[in-house]
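Contents: one structure, followed by commentary.
All protein chains of the complex are present and in place, except for one that has been dropped.
Up next is subunit A:
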Amino acid sequence: MKDPPCRITDFFCAPGRTGPTRTAGPSPVNVERARRKPPTSSSPAAKRSRRETAAPPAACDGVVYLGEFLCIGYLTTCRGANLQAGDPLDISRTYVPTPPARSRGPRSNIPPPAISESGLGAALTAYTQRTRNTIVRFGRGPQELGRLRQDSANVVAPLLDLGLLELTAAVVYVARPATPQLGDEVVMRAQAYLPRAAFDNPTYVAWQCGFDPVVAETWDDPIATELRERVQLDAQTALHALFARCGLTAHTDRPVVPDVIDLDSSNDGGSQGETGHVPEQDPASTDDQPSVQLDALFTPAAAGAGVLDLPEHPAPPTLAYTLHPYQCQALGWMLARERPATPSSVKCAGVLPGEDLALMDPAWLRFVLPSDIGRQADDPDRFYFHPHTGQLALRFPRVGRCHAGGILADEMGLGKTIEMLALLHADAASDPEPSLDPDRSPTSATLVVCPLSLLSQWQDEARQSSRPGTVRVHLHYGPGRDLTALAAPASEPVTVVVTSYHTLLADYTAFTTGTTRTSLFNYHFRRVILDEAHTIKARHTQSFKACYALSTTRRWAVTGTPYINGLGDLFSLLHFLRAEPYGRAMAWRTISDPITRLEQARVLRPAPDLTPLRAAADQAYTRLRGILQQTLLRRTKNLTLPSGLPLVTLPPLRQAVVTLDFTTSERALYEAVRTDSQRRFRLLVATGAVWRKYMHVFQLLNRLRLGCCHPQMLIDNLSRAAAIVDDPDPTDLPCVPRLRTPDPSPDPEPAPEVRVQPTIQLTTECPVCLETLTYPTEAIDLGSEQLPTILLPCHHALCGGCWAAYADQLSPKARSTTCPLCRHGPITPESVRRVVRADPVQGTSSEFALVLTHLDVDELDSDAVSDRPVSIFTGVRAVISPHRAVEEPCLTRGFVAGLDLSTSAKVHHLLELLTTPKEADPRRKTVVFSQYTSFLTIVSTELDRHGLAHGRLDGTMTHGQRELALRRFRTDVDCTVLLLSLRAGGTGLNLTCASRVFLLDPWWNTAIEAQAVDRVHRLGQQRPVDVVRFIVRDTIEERMRDIQQSKHRLLGEALGAPEAADPDVPTGTDEPAQQHQRRMEELRHLFG
């Protein structure tokens, strides 16, 4: 018979009578019977400690004991008559009845799916069905007795589904053991175990759910993504809950990364021009600018003093260059990144034996297992849990070998190429490592992917920087490319394959479509380096996928600008690097989401309370800093070493601005166009159309800038816009104010006259009847009510009916007809025009054009429509609209004919500078930049005329042509000038053979100008560099300089770019309203 229960609490303390039993579900792990203590009596005097039950199976049995918790269930049957305290219970899940073909087990009959979508789809369906509910049943033997209450079931069910939990349970209390009723509560004590196999095995959960994790890693398969992410999310939340339930807490004194900087004081101005933006706001504002925070991550200060203190690695002997000390440091860092087993010297507090902090992802949490139960000597006393990926580990989770590599993000011009080549030499190995994929042949070569313009640069640098016979360079480019040379054994220790992004993409397309040509994707490289890695910042592009699909063990991303637009760029790089775990979207989102949320909340009006969001974002930044410290290395040119010396010394840079004066013709033309542009701009402002007609404004600005360079360019532009017209008939037009050119010299030569077409401001209502003026289309019957609008020669408009009435009324008195508004006259019927709506003029922005046709007075009574459209502006249709009047014609041919278009002030001065060398070095080479290729053409012609040998590089040239031009410039002594457009020249070009830079026209963005100068003033430059900017006096260029220097360049460049949202341009963080305000001020300033 059973002892009568004394008090409920007795049952809570009763020592267990039984050992742990197997759970009902099948388990893949052998659970050995544990050692048991002999059952003691259930005397109340037994120890009260809850934990003094039978010893749980030790970890060596294949499970790890986590802890115990109480849960409550309720009976669903009346047949639990024999439930006693201490009775063991089986706990299991129910499964939705599945079609007979499938078994009930979570992982039994579903075979590991082949690489096909159906496998993943089946796994997803099965998983979804399984997890549809969270019913957990308990029973004894084959008989089900009841269900767990929902709160416990929610914790337990997902883990059972994922195979992550084993439970043993024993009854603690039943209300009426003799006569159980439906719904009676059963209190039970459950002991939780995690299967040992779940630790240190990131793919455990995947296999449990029946899918191959490698397959599910496919990027763009939605089923795979959903399956992977759901499983992961479920696992990590459930484990969290379980740990909480069992009373396990993470150690809070776990050290993260050495505490470095204070975010608020981080922006020390060392941030780069292209990434940093010092906010102009009130420094007392408590609102942290997020871009400040993000920039701060990249300042060397953020990396800590450690970045300057890295151990130097001796330069490899096969390298022909001597390395700067900081380059040796980079070499050491990179080697360490490739061999993560290298112990680091970073010391931190709180490290337990066996841990090496430099190698741990700071997000890992350490849990200490309950230690007051009998534990064997080799049982683990702690485990690690990653809260963002749900991974468990018993061993210290060091960064695995799968993530070898990192991001080299030194500032432009510090010699990243050399650093990379040093790495190649230091890690030279003639024999290839075995490849993981049988389809790819291993090779010991390193693949370098770079932009087209840098192909030859890499080749040359590789050859020149290596001692003879130590490097083999292979160019993979062009239609006849092949890689068979890679298979041949090499005598040189280092092999480099250089290719471009485009070639890589082409190979990738060929590879995925199955053509059998050997491509880059048939090889497993020792190392892959992406130069200018920000090229692949967009993950959805084929280029990115191509880069991702390369097979290699070591990956490097080299870029001077690791982030351009924000965190997404960083993530692309991390994903490419296969960084664990933040190269995976789910883990990354735990960092980027708080930051994005803060950003979004910031712009809300009314402003919500940002404090909790800011706290979360700060945490995210801290973690991000930790990640970056491990993965990214960045130094800038203006760093000073602890010894006080600058990081790198370059020869001095002398900047000068030369202000030129227009020739008379240039000035005349410029002024004409300027006043016209100004008028149009003011009209746009008055009608509030500036932002809508943005392209128009940009075109106006562009015209003025062309005019500063060379008048011919401006004329061409105007001709293309049909803005030059024949001279109008003088009798037709009223004479307009003549613009006289400023005539400083007492030259008696008469200044050319300008006749500018006046702007027609059509009134919106007829002055006589006060009705709104309408502009019917030509097709409208004249007999209808709406009579067309009449335009008088004095450009006053009124409606046809009123005009007719007025004219009728006057003629009997035989007085000459005059305009009712201005009394201009006499007005003959021929000079009166009818204004009719027609198609808009090509290239203008109006919705319709108004054509002026003759008006036959008799017409007003007849239905005939005049078929002789003649515009009052000879040759060109007038573009008039009732609300905006911006007509296209700008100049007359007569005026243009009177100009001298042969030369321009800038070209003249340029030639002067180039043909009369003032210094002792006549062979000094010069690089000339302009934004306009047409201008470069003009300059080129001029240089030819003067017999100056020069080279040219622009976007229209093929790779071979560019190579030729570059080689010639670098090696030919007589070729002293190189004409370059910056966009085609590209970043990264090394032009240190030159020591002079001419910027022929200003850019909106000073950072681009700085890049241009950086082609010449960079590491490797021996001589002082002179930079000359050409600006014309009293023109828009001067005003652009003003804007540049007022540090509003970020807005200015948005002004200058017609694609106003250029993704390559970092935007300021002002509100849109403020931005608009500023831009408007700048526009006003520009137009004068």
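The definition used in the following text is that a residue touches a chain if its C-beta (ideal position, glycine included) is under 8 Å from a C-beta of that chain, and two chains touch if they have at least 3 such contacts; residues count from 1.
Everything that follows uses one rule, which is that contacts and distances are computed from a predicted model.
Look at the chain that isn't drawn here: its UniProt entry, checked against "RNA transcription, translation and transport factor protein", "E2 ubiquitin-conjugating enzyme", "Small ribosomal subunit protein mS39" or "Phosphatidylinositol N-acetylglucosaminyltransferase subunit C", names it "E2 ubiquitin-conjugating enzyme". Across A:T322, A:T513, A:Q809 or A:Q1022, the single residue that touches the chain missing here is A:Q809.
Of the listed positions A:P820, A:G898 or A:G1088, the one in contact with the omitted chain in the full complex is A:P820.
The chain not shown here is touched by just one of A:P767, A:G898 or A:G1020, and that residue is A:P767. Mapped onto subunit A, contacts with the missing chain fall at residues 767-771, 798, 802, 805-806, 809, 820-821, 823.
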